[in-house]
Every structure is written in C-alpha cells, then in structure tokens.
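As you look at this complex, bear in mind that one protein chain is not there, while each of the others sits in place.
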Amino acid sequence: MLLSAREVTRSFGSFVALAGASLDVGEGEIVGLIGPNGAGKSTFFNCVAGDVPPTSGRIVFSDVDVTHASASAHARLGIGRTFQVPATFEEMSILDNVMVGAFLRHHHRGEARAAALDVIEFTGLKALAQAPAKSLGTPGRKRLEIARVLATEPKLLLLDEALAGLTPGEIQDAIALVRRIHAKGVTIVIVEHIMEVILTLAERVLVFNQGLTIASGKPREVVNDPAVIEAYLGRRHARDPGAHAP
Amino acid sequence: MILVGVVLAAFFLLYPWLLADDFYGRMGADVLLAAIGASAWNILGGYAGQISVGHAVFFGIGAYLPLLAFTHLGLPPVAGVPLAIVISLGVAVVIGLPTFRLHGHYFSMATIAVAELIRISISNWDYVGAATGLMGPAVSRTWLDLSFRSPIPYYYLFLAVLACLLLLTWHLQRSRMGYYWRAIRAGERPARSLGVPVSRYKLYALLLSAAFTSLAGSLYSLMVGYIDPESGFGILRSVEMIIIAALGGAGTLFGPLLGAVILIPLQTGTNSLFGGGGSGLTYILYGGIIVVLARFEPGGLLDLWRRTSQRWSRWREKAAVGHAA
Partner (left out) sequence: MTVIQVIVGGLLLGAVYALFSSGLTLIWGMMNVINFAHGEFVMIGMYLAFLIVTYLHGGPLVFGPAAAVLLFLFGIVVYYSLIRHVMRGPMLAQILSTFGLALLIRYLAFWLFSANFKTLPDDLLPGVFNVGGILIGVPQLVSGIVAIVLTIGLHLLLTRTAVGSQLLAVAEDREAAMLMGIRPDRMQAIAWGLSGAGAGIAGALIATFYYISPTVGESLALTAFVVVALGGFGSVPGALAAGLAIGVIQSLSAYLLGPVYKDIVVYGLFVAILWVRPEGLFGKAGA
C-alpha cells in the first residue's frame, strides 16, 4: 500500500470541510476523486499533499507517517502535486521552472539541467524551453506544472483538475501524457470534474459529498450508483439512473 | 556583449587615474560603496524576494564595531569587522527565524522595528557615543588603520570587495540556492510543493545579505572615519540601499551597480543644487522614484532595457520581413 489515508477530517473553525475520508492507493494504480463542488475532495487532496494539516486522522505514505509533515517534506518523500489554478514561476523560463523541480534530486546545476531537459522532452515542451512561463496559455501552464513536478521524480502524483479548461483535442493529448507517466511506474491520484477523463483513466474512483466519501469502486459502477447521482443531481434523478449519468 | 563588458571593466579599473581629482575619486568610492550595500540587499530582496526596509541595522552594526574597537581598545578599526559580522548574523537570526515562516509583511515590519530599536538604544547609550557618535583614527598609526587621505586606495578596496560580492552572487544565482531563491520569490506555495525548504533558504539569503551589508558598513566607517546613530541606522540609509537596487533592477546582477552609478552622482548634484537643507528635496525625489518604480517598473531599468530591446529587435524583424516581401 503506497498511500493510506484514514478518517481524515479538516475543520476551519466551526465549518467542517472534510468529515472523515479514507483512501488506500496501491502502487501503480490510477485513482480518481470526484464529487460536486464543495464536497471536500480538494480539502482531502490538500491534506494528502501536505498543504493543509488534517484536524484528525492519519496519512501514511510508503510506511512513513506524513500526517503533519510539511509540503516540502512530502515532496522529498516522493509525493508530487499540481495546482488547480496553475502556479508556474511566471518570470522564469520553462527550463528554469522544471530545473527547480529537478534540483530536488540533483544538487548540481549540470545534472539538474540535463534531468530537466529530459522531462521537457518527455512532456513535449522542448520547443518552448527558453520561453518565459508567462508566455504560455493555460494548457501550456498545466503541462509545465506537470513537467515541473515530474522532475522531482515522484512516486505518487496528485493531479488537481489538470485537464479542466482544455479543448477536446488538448484533453486527448493530456490523457495520453498521463498514461505515459503512469507507464513509467508513477502512481496517480486525479481530481477531476470531466467524466470522460475519469472513465477513461481511472481504474478506481472515490466519490465525495459534503465532506464524506459516499461511494467507491470501478468508474462505471460508481457512476450508476444512486447515491452518487443523488449527490450530483438531486434525489429525483436517482430513481432513474440509466438516463442521467452525471 | 563581451567587448562592452571588457570596456566597462577597464573603465572601472582605470577610473581614478582617468579623472585624477580627489572629488571624482571620492565620488567613485561612494558609488562603489553604495553598490556593495545595494548588491547585498539585492541578494535578499531581489533574488529571494524578501523585502527588508530596515537593512541599515546591519550596516550600522558593521559601521559601529570597528570604531568601537578603535575608541575603547585602541585597535585598528579593521579588527572590529569580524565581530560586526557575527553580531549582524545574530540579529539576522532574531529577525528572520520567527518571521520567515509567516507572511512576508511580518519580516519587513520586523526589519524596521529592530533597526529603530537599535538606533534609539544607541542614541541614548554613552558607551557607544550616544547621539554624538564615534570617530576613527585621525591619521593612520600603522597601515592597518587603513586611514588614507586620498580616496584612491578606498576606491580599489571597494572595487575588490564589490567584485568578490558580485562573483559570489553570480555563482550562487546559477546554483541550486539561486534557483530556490527565485522560486521562493515567484511563489512560495508551489516552491514548497517541489520540495524547496522555503524558510531555511530565506534565512540563507538573509544571512549572506546581512554579512555583506555589515561589511559595507565597516568599509564606510573606514573611509569616513565617523559614525552616528542616524548615518548608521537611520531610515535613509535603508532607503538608499533599496532605491539603488530597485532603480537599477532588483534581482539582476548589475542592477545595483547601475543604480549606484546613476543615483550617487545625482544625489551629490541635487544636494549641492538645493543647498544643505536640500536633503529634503532629494528625499522627496527618492520617495517619488520609489513609488513610480513600484507602480510602473518594479523590475527597474535593466528590466525596462531588456523589454525595450526585445520589442526593438522584434520590430526590426518585422520590418526586415516587410522589406523582403
């Protein structure tokens, strides 16, 4: 079990964002997290990524308790993440952006640069390596974020709506990229709204609603689960599952 | 590019001989000294993005210790330099350690609070000269006193120190340290997610910056031979470092030097133009420049130059294509 999260909760004052979520991810899996807005999946995601400390619960990664570890400790241990709103280093070139990631594993400039160039090639950004990050559009920035975090050589990659806002063609490219990453042996947890992506990529899906996990299983099963449909579309539609996949 | 660099380097090396006049020699030394302080500030503020508005605290410590060593122990002022650096590093830790894990504003506020704290304390402490200040040796007792009548030895000393500082900065900004600093400046949250130990690297930048700022202060009292709370720890000392770095280009290697080359002669000019009490007008100007920079050109002149020359070469390309078609 690469990642094991148990009963993770997170409250902000009296507001309970996450009321208890659990997730086990085995090595080599691709797991999807879905759910309506405000369901807690982003909060859960941020807890696993080390951005936000859980109020209670336990998160273990590679046999190390990371419940209260810092975000940078998470990265060092091999957990990488992208951001929902791309947070690239705007004024730095694409190559420099990726080098920041590479420097985690390679302390010398030459090695870091070589490793970064490899990743840039792998993610198809080679032609733009010297361009500043701010010259990219949103799809480019999302791809850069993926390249940057890949340079940290993560064992577990957390993708936060990495495919949102892309055209159908771009989505196909992105899915192909995620598959290539997975083929290299990286375990992936992906938060996504676009059902097509989840159905195509995820082997297993966890559904969030109102701070709890309400269903889990294979994508096709979950999508037809009445509880899931109710969460997305309301009680009325749950009585007629076949016609209203969310 | 390289040719320009060689010409400029030659100019700096030969400057005192080119303009063989004590006034210009002294101005050259002032320019270099200001460039050292601003370049030191630049490591923390320009590269790592942590804005210290009370950096004079390190300058003042560096300026006071040598003159204290002379006044109370009869030592050559240089002897006070290492202790000044040690104390500056200590103060840096006191300021930086708690604030670097908080939002950036706390750090900035802390720098000015500590600078003021020390300035007021020194102003009222007779042992360190109180408001009157301290003086250095009137004449050199031995060469170690480094008390020269001509500005030329100071010029070359400062040039050497500046060259070392810039070389070190150049090396660091290409290394892991430099990349991590720039990542921190660009975005702490994504930097953390990539494994950057943000607080620790901020502290490294601060320590390095504090050490060299302290050295700048020591060089100042070596040359001027006098220090008081205002010229050591005053807000105007901090302002000078910031505006010089920001005008030239914070986060670039030569920005601070460019800023010094422009501002120090300008300051000498306005001070003589508006008379002694004209320091008020000079600082109105400084305040205005800082606001304009912040609002329109935070990257400073070098950034403006870079963007303009890019636009210029793109325009030329288009024109060439137009010609061909």
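Every chain is named by a letter (A and B) in the order it is written, and numbering of its residues begins at 1.
Please note the rule applied: a residue touches a chain if its C-beta (ideal position, glycine included) is under 8 Å from a C-beta of that chain, and two chains touch if they have at least 3 such contacts.
Model, not experiment: these values are computed from the prediction.
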item: Contact with the hidden chain (one of B:Leu168, B:Ile262 or B:Leu281); value: B:Leu281
item: Residue of B:Leu19, B:Leu73 or B:Leu117 in touch with the missing chain, whole complex considered; value: B:Leu117
item: Touch criterion as defined above, residue of B:Val94, B:Leu144 or B:Ala319 at the omitted chain; value: B:Val94
item: Touching residues (missing chain, whole complex) on subunit B; value: 45-46, 49, 51, 53, 94-95, 97-99, 102-106, 108-110, 112-114, 116-117, 120-121, 123-124, 185, 235, 239, 242, 246, 250, 280-281, 283-284, 286-291, 293-295, 298
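Please note the rule applied: only the chains that are shown with their structure count from here on.
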item: Length of the line joining the C-alpha centres of subunit A and subunit B, rounded to whole Å; value: 43
item: Residues of subunit B defined as touching subunit A within the complex; value: 174-176, 179-180, 182-183, 186-187, 189-198
item: Residues of subunit A touching subunit B in the complex; value: 49, 51, 70-72, 74-76, 80-81, 83, 87-92, 96, 99-101, 103-104, 107-109, 112, 145, 148-149, 152
